[in-house]
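Excluded from the complex is one protein chain; the other protein chains are retained at their positions.
Note that the chains take the letters A and B in the order they are written out, and that residue 1 is the start of every chain.
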Amino acid sequence: MKAVGARLPRYDGVAHVTGQTQYVDDIRVRGTLWTKALRSPHANAAIKRLDTSKAEALSGVYAIVTHKDVPHNVYGHLEALGIPADEPLLAVDEVRYKGQPIAAVAAVDEDTAREAVDLIEIEYEERAAFFDIRKAMDPDWPNIHQWGPVYPHFGSYNHRRVRKGDIDAAFERADTIVEGVYRPQAIEHCPIEPQTALVVPEANGRLTIYSCTQAMYFSMGVVAAHLQWPLNKLKFVGGTVGGGFGGKVDTASETISALLALKAKRPVKWRWTREEEFLVSSTRAPWHMELADAVTSDGWILGRRMTTLHDAGAYARFSPYGVTKHAFHHTGAYTIPNVHFDGFVVFSNRVPTTAMRGFGVTSVSFAVETHMNRIAEVLGIDPLQLRLKNANRIGDTTPNRVVLKDPSTVPVVLAAADRVGYDLPAEYKSMTNARRSGDLLPEHLVAQLGEPEHSSNGGGR
Amino acid sequence: MAKHKGRGIATIEYPTGMNQNGDPSQAWVKLKPDGRVDVFSGTVDIGQGSRTVHTQIVADTLGVPFDWVTNDNTNTDSSAVCTGSFASRGTFIGGNAVRFAAEQARERILDIASKELEIAPGDLDIVDGEVVAKGAPDRKIGIPEVAAAATWNYGELITGTGAALKPYADVNNDDGSVELEPHSAISYAACVAEVEVDDETGEVKVERLIQVYDVGRAINPTLVEGQIEGGAMMGLGLGLLEEAYPYYPETDHRGGEFGAYLAPALEDLPDVDNLIIENPSEDGPFGAKAIGEMANNAQPPAIVSAIYDAVGVWVTQLPATPERVLRALDGEKEPRRDGKRVIFDDPVSIRTVSSDGGKGFFETDG
Partner (left out) sequence: MRLTVNGEQHDLHSPPLTSLLTALREELDITSPKAGCHQGGCGACTVLVDGEARRSCLLPLAAVDGAAITTLEGLGAADDLSNVQAAFDEHYAAQCGFCTSGFIMAATALIDRTPKASREEILAGLSGHVCRCTGYIKIVSAVEAAVGSPA
């Protein structure tokens, strides 16, 4: 009786079908206050004046927080990975996207909180907003971001770059160069459970944070950094989430709720409206990718030049991480020995974009795979044969020089062909993922071959 | 004016774990005095089923029935670090953490059983909740008795801890090379999309998706299917429906409600045919690789290529809405040719749109 490989029932299946699963919104704590945020109505503006006194005077309002209440307002979620901080938790003297939070209110109910938000006095000086990232390096592009038009901290470069092989020679040798532009869109994560946090101040000075985060320790680190607290003063309760898809890595509601709870000395709950989910929560990023492939008439891809622009929106968040991941996968499931890749994180006045299912790679898969089919069309070659020929094999190296040990391009293509009754010549049908040799080891793929390193435990003890 | 059928393929790969690593998952297990097992892992179950998968991994690593194992992932006081449920890391990295913890607990069980049976630990095995002497199956002791002996006779708590971490890999080299492998395993998939395109309305209907996934090892095949099926619909949304900025790059006409945002609905459901293959990873728990995220990556290019197969135009700005399909049908269908260059999509390129040809993006080598 083995558990692994068996179709065992979901751990939480019965709780789900009886309504017993408790999400954050289902937790009940007596005396809980409700939260609403003051958000920017402008995509780009200076804040000239902010006065919360009338709102504070409203009956039923227990706490209002602005940037002045945040011990450490500008904290980067990926500082540990060398991505510096650029985004305030609550806006200080400017707003860079429509929906950016400026202040938050905790009140006895949602209506009172909403009324208090309306009573906050604020004056803006609106600025022109910019959205077409293709023009971000133009001489007349304004400085949306303190770092300039693009994220500048990829080591000493303002872009993630990958160089491998001799790209000029590959393009020289090519029979055909196929060029294309690919533009996948921003989408909403759209979990059915909206962003929700409930923060309870405990008698011993700790905060219990009921959270819909996809990452309890990660989010706890974010809250602790903003509060400048040690981790033992926080307890995250979660682990059960109504859908995430990457959008609940942002720690979007916990910190502000915690600040309100501390100030009000009462439990505070913040449940975003669906409208907030759609309009001001982070989205998957829009991407702009330009590919040029150096190919031979018989279907070998000798080299690839690629320039990627990632629309980060107003702040960096996880975008530099996503572009690095994108860079490492820009040859897809194929082995291309000569590459020249530049990836830019470009700032705009859009809602900051973030991780979403397939982060960095969903975009490049769209570009690479559509491009593969275009190459097949241009060359008059079967698209499956083109894939099988250039497929990752054991011993091939990736753009960043990792030697592959268990690639499956060949088995999945052959299985798909079989599944749809697609006829392939015998020499293709018999292919495997084994190390290249013979006709499948043309001269241009010899130098890139390596020896896979074998380990046994994926790192750990 | 007619409806046209088309077919397109895409083949993808996707890594396990955070790019550049440095993303630990840790876990611990303990035995109750009757041998039942509690697992503490901080892995958030966002619906993918990680609690179930981790329980399965622990059950088989220890050699106990599945229903002996509980899994507490509910809070940061009882659980150790898990970097999070993202980057397709729950089964592989989170799964390795609980595996390592269970392996350590297994050693403690064998140590105590060894004292009780007076047989060296190396000569013992665990089968279905019993510690059994190799080659002498009648010499055995149940794990409940081992746990009771540990508790009441030896004054010991049988526990195990596990920590899975590949160290952070720096990538700030000029050429993009890395010192350490930037991921733990790579999964692969192929997807064939079959569509019907109405060349009068521009509407595209995905009729069938045929999908093949190599997940290394399907710890729970039904949960893997769940990821593949959910991903298929999300990929269909990416390919045809969803758009946070319908007039991108402009920001007007955003949808603030379900009625104004086209999340894939029941009406969009195609016939989905899935095949899971297992090309194991030597590093993953029981050979597993990852599945979660990649499940929505292959459909958009397969669908766009199927549209080309059906009506002969490439729609390379997603989603392929009826408007975009019709505009493509009305527009220039042939790429521009310049010597040996075959140039698609010229009008939307940086070099066309930027006032200086996008020098800052293209001239990066000084």
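The working rule: a residue touches a chain if its C-beta (ideal position, glycine included) is under 8 Å from a C-beta of that chain, and two chains touch if they have at least 3 such contacts.
Bear in mind the structure is a predicted one, so any value in this text is a computation, not a measurement.
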**OP:** Have a look at B:Met18, B:Leu31 or B:Ile46 and name the one touching the chain we're not showing.
**Re:** B:Ile46
Original post:
Touching the left-out chain: which of B:Asp138, B:Asp252 or B:Glu267?
Top reply: B:Glu267
Original post:
Who touches the missing chain here, A:His16, A:Lys265 or A:Lys429?
Top reply: A:His16
Original post:
If you put the missing chain back, which residues of chain A would it touch?
Top reply: 9-10, 12-23, 25-26, 28, 190-194, 241-245, 271, 273-275
Subject >> For chain B, the residues touching the chain missing from this view >> reply: 46-49, 222-223, 225-226, 229-234, 257-259, 263-267, 269, 272
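Here is the rule we use: only the chains that are shown with their structure count from here on.
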Original post:
What whole-number Å value describes the gap between the mean CA coordinates of chain A and chain B?
Top reply: 15
